Each structure stands twice: as structure tokens, then as C-alpha cells.
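Starting off with a structure, shown below.
One protein chain omitted, others in place.
Going by the order they are written in, the chains are A and B; count residues from 1 in each one.
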Amino acid sequence: MERPRHQGMAKNTYMRWRLPLICLLWEVAMIVLFGVFVRFGPEADAHWEEEKRELNLTSDMENDFYFRYPSFQDVHVMIFVGFGFLMTFLKRYGFGAVGFNFLLAAFGIQWALLMQGWFHSFKNGKILIGVENLINADFCVGSVCIAFGAILGKTSPIQLLVMTLFQVTLFSVNEYILLNLLHVKDAGGSMTIHTFGAYFGLTVTRILYRPNLEQSKDKQGSVYHSDLFAMIGTLYLWMYWPSFNSAISEHGDAQHRSAINTYCSLAACVLTTMAFSSMLQKKGKLDMVHIQNATLAGGVAVGTSAEMMLTPYGSLIVGSISGIVSTVGYVYFTPFLESRLHIQDTCGIHNLHAMPGLIGGIVGAITAAAATEDVYGKEGFIKAFDFTGVYQTRTPSVQGGFQAAGIVVSLLMAFVGGAIVGGILKLPIWGDAASENCFEDEVYWEVPEDEESDVYHMHNPDKPASP
Amino acid sequence: MERPRHQGMAKNTYMRWRLPLICLLWEVAMIVLFGVFVRFGPEADAHWEEEKRELNLTSDMENDFYFRYPSFQDVHVMIFVGFGFLMTFLKRYGFGAVGFNFLLAAFGIQWALLMQGWFHSFKNGKILIGVENLINADFCVGSVCIAFGAILGKTSPIQLLVMTLFQVTLFSVNEYILLNLLHVKDAGGSMTIHTFGAYFGLTVTRILYRPNLEQSKDKQGSVYHSDLFAMIGTLYLWMYWPSFNSAISEHGDAQHRSAINTYCSLAACVLTTMAFSSMLQKKGKLDMVHIQNATLAGGVAVGTSAEMMLTPYGSLIVGSISGIVSTVGYVYFTPFLESRLHIQDTCGIHNLHAMPGLIGGIVGAITAAAATEDVYGKEGFIKAFDFTGVYQTRTPSVQGGFQAAGIVVSLLMAFVGGAIVGGILKLPIWGDAASENCFEDEVYWEVPEDEESDVYHMHNPDKPASP
Partner (left out) sequence: MERPRHQGMAKNTYMRWRLPLICLLWEVAMIVLFGVFVRFGPEADAHWEEEKRELNLTSDMENDFYFRYPSFQDVHVMIFVGFGFLMTFLKRYGFGAVGFNFLLAAFGIQWALLMQGWFHSFKNGKILIGVENLINADFCVGSVCIAFGAILGKTSPIQLLVMTLFQVTLFSVNEYILLNLLHVKDAGGSMTIHTFGAYFGLTVTRILYRPNLEQSKDKQGSVYHSDLFAMIGTLYLWMYWPSFNSAISEHGDAQHRSAINTYCSLAACVLTTMAFSSMLQKKGKLDMVHIQNATLAGGVAVGTSAEMMLTPYGSLIVGSISGIVSTVGYVYFTPFLESRLHIQDTCGIHNLHAMPGLIGGIVGAITAAAATEDVYGKEGFIKAFDFTGVYQTRTPSVQGGFQAAGIVVSLLMAFVGGAIVGGILKLPIWGDAASENCFEDEVYWEVPEDEESDVYHMHNPDKPASP
């Protein structure tokens, strides 16, 4: 930290050699590993013409690129603009919110391409990638962005990079267990992305508990324009969530259905969020924190079931409930978590991702257990749950059981992994700031000396003027 | 209102029970109605594999999802970010602009899925929905967002929800009359969305006329950064308008043509708007109000004709004219409407939607009347105007006449409907603010106590400091 107010609490936040070193080291590692392992998949390789002939495809349109690329771009926007700007609500941490999210996501997608590649796209010693891998890498990083929300403003960029490395690894293992070993369906990632990411982040922030965080309380709020910047993030997440939940579903009806279910769930969620935001406040006014966050819970909560025959009214019900749960969470649970459990959750990811993620997992399990050949059609039933090969004889109720097991596994991975990674991040070598300097861009960023800040200082005579 | 300056004018803006009640009531109604009526259409249903076989489709690519989903997402962005941020130009009404737009649109799309579903997608007692229904629901809500522009800052969220309920209903009736009874073409909605939505909103704001609105005049302007936020809205509307006008056109050439015509019209519109913005101001400077709004008139004005053989140069002409008309409107008509006709049009929707909408309807009628088999080709001619079944013998000039009739019907529906709904909204039970507190987020929102507002108060000693 540059200018400590209380000498005794000064911490070394000097990044000059540590941050470059870790960035360059990891990028070199990525280049080497990509060089050894990563190649274009058959649909992105110049041999595509031959591939087409072999597969008897008559049109370039059958290339997976055209089925998924528009959804990929929407997901991409969600990760970088959606999560990035959603977290700019803090008055003096906009650079950190957008900038560190950018950094960790850019690193994370490279490492995720490798990790997920080894598990899912490994053929003859090479990872063969295509547009679906890009989407999955973005998804994986999404879980890191979620965890970042819990520790926003309290960690150094190095800590974030270290966390990303471990979390992407654990995510991929968890995902492998769920999708391949348990044969669980989770296209929108209620369990793999949201439940895992949120409880992982909450465990990390618990381990990194700062007893004196109220010293930076004046910076934990928003200002008028920072709330509007955050709404950019909110709206892009909200609008593109149908793409998120449908991006890696099966071609055809499954993608179509996922988008519709998510659209319905999110629409309902907005109304119940507004209702409870007003209801739970004495003056009856709406709170931007709820509008920015709880309106998105509906997308999380249909993540598992969106591609199933949840039906539009089912989606409305799930969306309505998750909006209520999430808003109530902001009003009652977040203060409770902080005061009683020492979980300091900057963005309230417990309300936006953890609880709705659990709801999503449960709804998915129920929807799967309730599936019938009548509702899905004979072929549709097999296709929807991939009841082929060794899973040919699995029944819906068994599938529901495995779905529920997926929730438990995700929670366990999150708690154990979060505890270990939290412990690593607690080492005093990563350059995090003192509690009094949390939520302040000046620690890691060149911040322009602007009029606003003049005014700020003018009205806060206690604070020393910037040099 | 919380802290009335003049006791005599105090109004009860307390939302705590009214807003939650109406939100929850309506969401429950939606759930019940969706439960009874709404199901997945064949392309989103798990029976799709069987459907494909029946229709002899060889590829999942033939699912309508892949023809329309990218356009749908663009339209979705226009409704929520485009309209939402376009209205953030007011210095102290950014939360209301983005937040209330979010609320009314989220409710409106649910109700629109039902209303439009009953009229257009009703089969065997069920509404079968697919991606085209989502687009149409967004379109319908677009007309409400337009009307919201006229009353921006002057109504309570409850009034907006009530207006949405009625306007969506009337929109759907009007759309049914035009598309099904008159067999009118209006893919980009010059008549159904813009003309109807704008004149509806103008009628409502006329009924809700506030004689003392100059009391909040200091808040009717923009600040530097709020103008930049508004430009986010402007640009997304401008960029994605080709998707708007082509989203529900026929597959193939019609979608392609609509996008090109709209692209051309909008490009031309920017130049004439800039020209007249500078020309009509003594100092010759450009006015952000015109750039934010009139540049979009070109998209409105080709809404009906974009899918027809308007030709690129035709589009340039229409775009040029609409930019001029719209800019002139902002300079001369808006003040006139307010002072003489008592129409207080906050965002100037008369200039951006009403007049360009009328131009769009007229251009559509002319373009239809001028159609020949030579220009369209025999098949193309029939396909473009759907001259099949009972319309097999309709001639272009007759079609032009019906198109013109569509304008008249839309105007009538807007005036009559707006008057009735305006009357309902005038009831003193909806919690709207006193005129002196219009355009102020503090009435319905928790607003952060920030530096800017400190400054604001400092420079406005008359205003009591916030508690």
C-alpha cells in the first residue's frame, strides 16, 4: 500500500515484479502446453472438406460453428461485460472490477481449454478444440467470476490469478465427475457453475475473513453513476442468459426450449424481485442492489432444467421463487452471514448464485425424475437424457437421484477446495491490501486526479489530499 | 412523496404495499394463465425428432431457432438496454429510466405472449410458443417502452404496470386487425409498434397534463455523463435496428433485404440529423438530444417497407427525410405541443416514433402499391405480400389501400385507447409524485448519498439537504 494512514497496518501491495512475473510465467506455460496438446478440431481444421465428405454432410451450415457461435458471443459478453460491469457498483473500485475480471477471465479461459480439453476432447494425444470448447471455457471462467464477487475489493490481482488457477482445475474435476461419472445433465450449470462457484467463493472469503473491514466502510457503497454502470452488467447478463443456458444444449429443440424456459423464468423473476425489494424496506422504495442482482436469479435457477420439458409455466414458477429467495437473502441473510458466520460477501453471491444454484439443482433433479416418454416422445426422451450405451436402462427417478448427488458433490468440492485455496491465499506473500484500503482502486491502479475526487476530498477533510 | 416542499401539494407516493401487491398478483395470474394455456411449439418440444421426420427435414438447422435467434437477441438488447439507456439522459432519473423500463418490459412480455398467442398461435386450446413468439412479445413491449418515453419521470411504477397491461392488450387487438383482418404487411412495425405506441403515449400524457411541471424544470435536463449513458441506448438501437426490421420477415431474401434497407436508411438519417441539428441552432452547435434520437428515425420510417423491394436508394431517401422531420420536430414541434396542446412529451417520442412511424406507414403503402411482378418475380411477388388463399386476387394498389387503412386504424386505436387508459391512470390511487418532484429518482428509489449529490445540494441552497 502506498500511503498507509496507520503505519502499523501497512501492507506491501507493491506489484511491480510479482504481478509481471506470474503473468508472464503462466502465459509461457500456456504457450508450451498449447504447443504440446492443443490442435483444431475437425470442424475448424482445413481438412474440413474431407471431413464433410466422410460424414456425408452436404452443407457448410452443418458445421457446429453456425449452431453455436451466436450463443458463444452472447456468453462471451456475459463473462466480460456482464460480470465485469455488474461489479462496478462500488464507488471507487470500478477499475478493479472490470480490469481484474478481464485479467482473471483471460487467463482462466486458456487454462480451462486445457483442463476441460484433457477431460472431454482428448484424442490421440491432442486436445481438439472447436466453438463448443470456447463456450465451455467461458462457462468455467464464469464460476471464477462468481467467486470473485465474494472477495471483490479485498484481494490483490495475484491472489485472483492463483485462485483462478486452482478453481478452474477443481471446476474441471467436478464437472467431469458430474457429467461423465454421474451422467448428470447440467447444460446451464446450476450445479457446476453456480453452486460450485458460489460456495467455493464463500468458503474462500470466510477463510480470508477481515475483522477490521468496517475501516473501509465508506467505500463499500455505490454512487449514482456507478449504479448505472452496474446496470449495464445486469442487463447484459439478463438479456443473454437464454443464450447461456442453451449454448451447449443439443442441436434443435433442446437449444430452442432452453432459451424459452430461461426467457420466461427471468421475466417472472423481475416482478417478484421488485415486489420484495419494495416490501422489505420500510420506506417502500426500490433498492438498486436487488434490481442489479436478484433479477438474475431466475436464470441461475433454471440452469439445469431449462433444456428439459420444464414448460413455460414451470419456468415462471421457478423464476418467481428464486427472485423472492434472492431478494430476501440480500435483506436478511447477507448481514447474518457477515455478523455471525464471518462471511464477507461483497457482491452477495450467496443470494444471486448459491441459493438460486441450489434451487436450480433441485428443480433439475425433480424435472428429470418426473420425465416420461409420453411428455418427451420415445426418441426425445432418450435424446434429452442421453439414455444410451451403459445408461440405456437408467430410469427417470434414478436420473433424478444422480442429479441430486451432483448437487452434493458440487458442494463438497466447493467447501473442501475453497478451504484449501483460501488457505493458500492467506499466505502473506500475495500483496493484498490492508483492510482500511479495501475497495479502493488507488492501491493497484493509476487513478486520474479528477474533479470528482477533488470534491470528494473537499467534503472529506479527514482524508489527506492526493499528492 | 416523502419530503414535500409545499405541504399543500404533497402526494402519497408510498409504494410499500401497493407495488408488491400488484407485482405479485399479476405474476400469479401469469403463472395460472401460462399453466392453462402455454406450451412449447413443435420446434421447441422434445417431440421435434418426430416432427422433423414428418416434415421431411434433414437437418436441425431447419429449426426456426437458427433462422431467428440471433435477431431475437438483438431485439432483446434494443428493448432492455436500448430503450432503457436511451432514457437515462435525465440527470436524476437514471434509475427510473432503466429500472422501470426493465419492470414494465418484463411484465409486458409475459402478457404479450398470452395476448398475441391467443390471436396467432392458438391450437387445440393451447398457445404453442417458439422463438418467433418471443420476438413478437418483445416487439409488443417495444410499443409500451415508446409510450413510456412520453410520460417518463411523471408516473409511478404502478401506473406503468397498469398502462402496460392495457397497452399490450390494445396492441394485440390492433395488430390482429391489421395483420389478419386487413392483411397488411408491417414486419418492422411502423404502424403497429411506432405509430400506435407513440400516439397512445402522447394521448396518455395529454390526459395526465401537469400544469405546474415547470416546478421540476431544473431536473428536466441532462448532465455530461448522463448524455453519454443515453448514447449507449442510442447506438444499440441504431446498430440493431436492421435486426428489428428483419426479425420476423420470411426466411431467406426477405430477412436479408430488410436488414440492408434498414442499414441504408439509418446511415442516411445520421447525416441529415447532424445537418439540421447544427443548422437550426443559432450557434451552429450540435445538440445531443437530436443525435440521441433523430438519428434513429430512419429505422422507424422503413419499418413497414424494409422487407419490400424498397431498394437501397429508396432507403436513403426515406432515411434522409425522416432525419430532417425528426430534428425539426425536436426544435419546433415539441415546444409547440407542450405550450399549445398541453402535451408534455419527455423524450420527444412525437419526433422519434410518431412522425417517422406515419412516414413508415405511408412509404409502406406506396411501396406496396407500386409493386410489380416484374420487380419481384412471379413467386417473389406472391410470397412478399402473401397473396394466397382468399387474397389470391388482391392487386398491389388494393394492398396499398389496405396498408393506408392500417395507419388509420392504428391511429384510432391509439387515440381512443390512450384516452381511456389515460383516464384510468388519472385516478388518484396510483401513487404518482407531485409535479415538483417529477424527474427525481429519490421518490421511488433508494439513492446513494454521493459526492455529486453533495455538490448538487451545495449549489442549490434552496433544496433541503438529504437526511
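Basically, a contact is a pair of C-beta atoms (placed from the backbone, for glycine too) under 8 Å apart; a residue touches a chain by one contact, two chains touch by 3 or more.
All figures in this text were calculated on a predicted structure; none of them were measured in a lab.
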Among B:20, B:70 or B:197, which residue is in contact with the omitted chain in the full complex? B:70
Touching the absent chain in the whole complex: find that residue among B:232, B:328 or B:398. B:232
Over the whole complex, note the residues of chain B touching the chain we left out. 59, 61-62, 66-67, 70-71, 74, 91, 221-225, 227-228, 231-232, 235-236, 238-240, 242-243, 251-257, 259-260, 263-264, 266-272, 274-276, 278-279, 281-288, 291, 295, 309, 311-313, 316-317, 320, 375-377, 379-381, 383-384, 452, 455-456, 459
Chain A positions in touch with the non-displayed chain are 2, 14-17, 19-21, 23-24, 26-27, 30-31, 34-35, 38-40, 43-50, 52, 59-61, 63-66, 69-70, 73, 76-77, 80-81, 84-85, 88, 92, 94-95, 98-99, 102-103, 106-107, 109-110, 113, 129-131, 134, 157, 225, 229, 232, 444-448, 450-455
